[in-house]
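One protein chain omitted, others in place.
After this line comes subunit A, so read on.
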Amino acid sequence: MSKLLMFEKPVGMRDTLPHIYETKRKLKEAAEQEMRSWGYRFIETPALEYYETVGDASAILDRQLFKLLDQEGNTLVLRPDMTAPIARVAAAKLLKERVPLRLAYSASVYRAQQREGGRAAEFEQIGVEMIGDHTLSADAEVIALLVSVMKKAGLEKFQISLGHIRFIDELFQQILGTEERSEQLRRFLYEKNYVGYRDHVKNLPLSSIDKKRLLQFLDLSGGIGTLKEAVNLIEGSAGSEALDELKTLYKRLEEYNVDQYVTFDLPLVSHMSYYTGLVFEVYAEGVGAPVGNGGRYDDLLEKFGRPAGATGFGLRVDFLLEALEQLEDEEGIHCILFSNERRVEAINEAQRRRAAGECVLLQDVAGVQDVDKFTESCKHVTFFVGKSSSEGEV
């Protein structure tokens, strides 16, 4: 590697300059306030965790983990998501308290980018986890809150796609019989390789009816009617359990009046093994990747020694900003320029305005080279310059 130049940063690491910071702060505050108002309590966890515990339990792929060693030689990871650390805290401590737990977070997570730039390796995630509630009411609340947070953040054009891992498992199990064959097919879905899926199905030793069922499954996306089509693919009553869940969930979402943001996408597989029921992804116009995702992960808490049902979502703050497009104007900073003679007068004026809630910048004229350039971005400028009280506002 060539010698680093002084301005360089590691791949995927980004600075937040003032005007972006302001937009981000407002977005986060609106989202956090909404989560608090639904009774979720915020928590923080350390940036470093053990690879063997949180790193291993996390849904993030191993090659995306930033790893380092501590003095004893243990492998550490920079937390790649917040769900696994929260599961750790919940299992070790919080689940002894009031259950179900409603927890929220707003924190940076780290995912190594190996291939190229253009993607952040550190970004903020904001989300909630509802732990210890296995009911569909919990899933519905999480999605309703997600919609509410998106709106409060200023986004209107977004869509949530819902899938159900158990429906896929049930259908595949019914037709294919073995877990091994199911997993093969599931991997095609996970890789979004529908061509490969179709070719694979065509070559399976199955009846033409079963092949047709597997092929039709790929088209199961759209509105509530999708669930009716899905029922036809399943034989008997056993398989429709997951579909019943989705149907009930949809009714709950109608009750929350958020059903217009939701569509079904039954071939959706966000992860090979992490989710255990409902899964969803959130898309916003103008952003090339999902702005958020979530679902039910009933097996995670067990890894930390205390089995409990859990559901939640996480949103990427950087993608939400991208979807917002519009950045905040520079805050309305009031600029007071003073010369030595009228310093006290200027300080008093600044204090008076600050006490009234304004942002006031106090600057000695002698320290400024180009006054016009310096005051360019300020909404108001007051001068306390010279001997007389020639107070001028620009």
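In this section, contacts are C-beta pairs under 8 Å (C-beta built on N, C-alpha and C of every residue); 3 or more make two chains touch, one makes a residue touch a chain; residues count from 1.
Definition applied: contacts and distances are computed from a predicted model.
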Protein that the absent chain corresponds to, by UniProt name, given "ATP synthase subunit b", "RNA polymerase sigma-70 factor (ECF subfamily)", "ATP phosphoribosyltransferase" or "protein-glutamate O-methyltransferase": "ATP phosphoribosyltransferase"
Full-complex contact with the absent chain, from A:Gly73, A:Pro205, A:Gly225 or A:Gly288: A:Gly288
Absent-chain contact - pick from A:Gly118, A:Pro205, A:Gly305 or A:Gly357: A:Gly118
Touching the absent chain when the full complex is considered, from A:Asn193, A:Gln260 or A:Asn348: A:Asn193
For subunit A, the residues touching the chain missing from this view: 118, 157, 159, 161, 192-196, 198-199, 221-222, 263, 265, 281, 283-285, 287-290
